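A single protein chain has been removed from this complex, and every other one stays in its place.
We just call them A, B and C in the order they show up, numbering each chain from 1.
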């Protein structure tokens, strides 16, 4: 690896990812030339990944508070009060670059990392979700990545024993060289037993627990802060390999210790490992810290201070303990056969001092290192607005039935069962609504009547056409998916996946998306409590579609009232929300008309809120037997998804005269839901009383879907077409990795 | 019923099992740590699902070597009742308490989905609350549930009526599609010759509450509680 | 010294992974590939200088843990 005695200069600084100006600031802070280890510490702490230097100025606009928010952004994960003395702890995190380099391990370690962020705070993880974006499915490499990523997510989550209950998947050529793997974990803790990372108590021992340290993923943080070039194969650090078995032991050992009063502060070792965990704990607590690297449990021989400080070996945690509880703590970790080592202590110097083999390898003042990290106001340019399409001018050449059959079979709308069948979604015995059963996953809290509703959402093609509208829409869809099961939306975790921030058009997309998200979060009382930013998602100058992924969490006091989307026979179908036949950026336009243009559907936040509150009210009043939000593919796809889920047909009546049929049935107007109710009249009356558009669009029953233009499709046949894509794609010989070899 | 749930490092369906046993028995089972050797106070030993020792090397192989398993084997010799589910089944097989082996699923992928099981006999401590031939639904969640044994062993299991459950269609027919992990003769669970040791791959403990989609697994635990009462 | 334990499925026990690998290799155009079998190899560092003793120990480990003789066969090789 890097030779410790290499002389440090501008050029080495650049290799480590520091700009000339940043290196000058390092010299100014230290008043001398840094050691290689010190340069490494600065480079990772000031990397995009750890310092948010390009995004911080924009993220400040996001609303982060509400009466039920206990901890917003800034802690390891967000914490919200869900009642009965309990708190939900949750966060989403990306592992995009590693998943491109090694799909299985990249995705697996992504899941492991986000779970540590959650149980670090004292919460037992109860659910995982995953938001995935892949390149063109016609490319064999895409298939290899999908196979590896899905195996990796399942391989890690299933082994640790946390149910994977939801997520989303899209395909687009823009992700060819940069797949997105965003993993979300939700945990439950007693709200008076939340653990934080701010160190306190000069003299208190600093304790390392978990796996041994190897040369894994050194410079992963700076790696996650650079675009891929053709040479990125060579730049590779040692790929981190996940050990879910050790993670499971670590969860049980930490939660056992957390039931005592031994812990003063605790922090997982994530990106930039020992460096960021020790620096953040000490600087948050306003104390100094001393580390003796000879005490660090090591997997390999001859590791340098530089390597140990930057290693990203997985399944490790750093804690500050009460000295009088040290032995009790050690006993717990020995029982779980995990390493436990005192590697330092807190000081009053306000500096981080790192010793190795009797040599001081680093001695840095913490305040400038952590708090004076560079902050950039990068130039931005607005994305050019697209014209609003007039549906009357877009002719329908194939009719409703054939369009529906093609849409529900296409990669972006086909059944994801092939994926979720590889994820253990029932472990824990609390999963009320599994993947595919409802717009949001519903997971009961053990020993309680209440449940959490969980979803992830983002529609990148909307964001590319109009980042601000796309940002609003992503938040609104998450809020809508929670409302559609009867849950009260509480808060958001967001994963901002974008291209190279040094390009004004990318930074402009970022700024606009944040504006849209902020407006929606504000209007829907849906604050952001945690998140993650992943920039430089581009290869040879080609960026991904702007992808602000929203993870939404809601609560439903009585889990037995949650509704799914499966249709049952002999019910009325009611469409709630206004329709204009919006075809711009719709999947019908892309898949059937072969166009990817037009302005995306706008979100009217007032109407959104009114419709969602109305639907939730009807569900909790017991009036609704099934509910599905209208999203990708529009109204007819939503009805078809309900029919396929229930194995029940439906007969649909003609839509409004003033909207062309294909635009009404496939348009993607926002803020809409399909309700299956015993009797439509009272529901429609209630909606009108609340000033919300609602119309009866048909009723359920039989084995066929009968369309207003007379066409009929057998639901079984529809389901077969819906479920075909993934299995046939994966079983095709080309580009296979047999059995996850 | 005095049930003991054995905990090996990496076991993760213990909470599910505790909930199911507690619902049936009215009180919590005793948790037995993998280093314990004294379990003679128990009516029934339960090995729950999970990934003991990460399922590294072979599922259940390392757990089968742990101290508590010596006690469990003695418990079996004395005619004790032992239930092994999923990883628990794999451990029983690795420990030689049940014949055969569990190979990787035929499709070489983890399968998490509901399956349908046919009750092959209803006269055991585990199935007294079911009818013979009854079909129940249960979630399966495993990567290595493909039951294998040589033909002699399979013939003996069938001849002696030691097949506990088979993978079937909702209508109760044995079929290729219903047997997703590729198990020999669609076998999902088997008994020891004295019918007191039961191993099965699917998870009845995860279907004991209507809220989670059904209660098809509940009779197994109610039956056990009644037998032990 | 170092002992290497190789564990293979017994003939007669189906080896779906071997089959899948064979199919994938043909898919890649390796027409000359016939039967494919997949197995495990475990390399052990042993604090032991006598090859015979090392082999005996490794055999013992294979019997007791590394191989499941119901379905698998094993072979042991010892390197200086």
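Rule of thumb we're sticking to: a contact is a pair of C-beta atoms (placed from the backbone, for glycine too) under 8 Å apart; a residue touches a chain by one contact, two chains touch by 3 or more.
Quick caveat: nothing in here was measured; it's all calculated off a predicted structure.
Asker: Give the residue, chosen from B:53, B:126, B:147 or B:191, that touches the chain omitted from the document.
Answerer: Among B:53, B:126, B:147 or B:191, only B:53 touches the chain that is not shown.
Asker: From the list A:81, A:102, A:522 or A:557, pick the residue that touches the absent chain.
Answerer: From the options A:81, A:102, A:522 or A:557, the contact with the absent chain belongs to A:102.
Asker: Which residue from A:337, A:558 or A:731 sits in contact with the chain not drawn here?
Answerer: Among A:337, A:558 or A:731, only A:337 touches the chain that is not shown.
Asker: Footprint of the hidden chain on subunit C, which residues?
Answerer: These residues touch the chain not displayed: 6, 8, 18, 21, 24-25, 28, 30-48, 57, 60-61, 64-66.
Asker: Pick out the residues on subunit A that sit against the missing chain.
Answerer: Residues 101-102, 105, 211, 214-216, 236, 238-243, 245-246, 299-300, 313-314, 337, 737-738, 741 of subunit A touch the chain that is not shown.
Asker: Identify the residues of subunit B touching the omitted chain, counting contacts across the whole complex.
Answerer: Touching the chain left out of view, subunit B contributes residues 53-54, 56-57, 61-62, 65-66.
Heads up, the rule we're going with is that only the chains that are shown with their structure count from here on.
Asker: Starting from the mean Cα coordinates of subunit A and subunit C, work out the distance between those two points in Å.
Answerer: Taking the mean C-alpha position of each chain, the two centres sit 41 Å apart.
Asker: So what's the Cα centroid distance for subunit B and subunit C, whole Å?
Answerer: 29
Asker: If you look at subunit C, which of its residues touch at least two other chains?
Answerer: Correct list: 16-17, 20.
Asker: Listing for subunit B: what residues touch at least two other chains?
Answerer: Within subunit B, the residues that touch at least two other chains are 104, 108.
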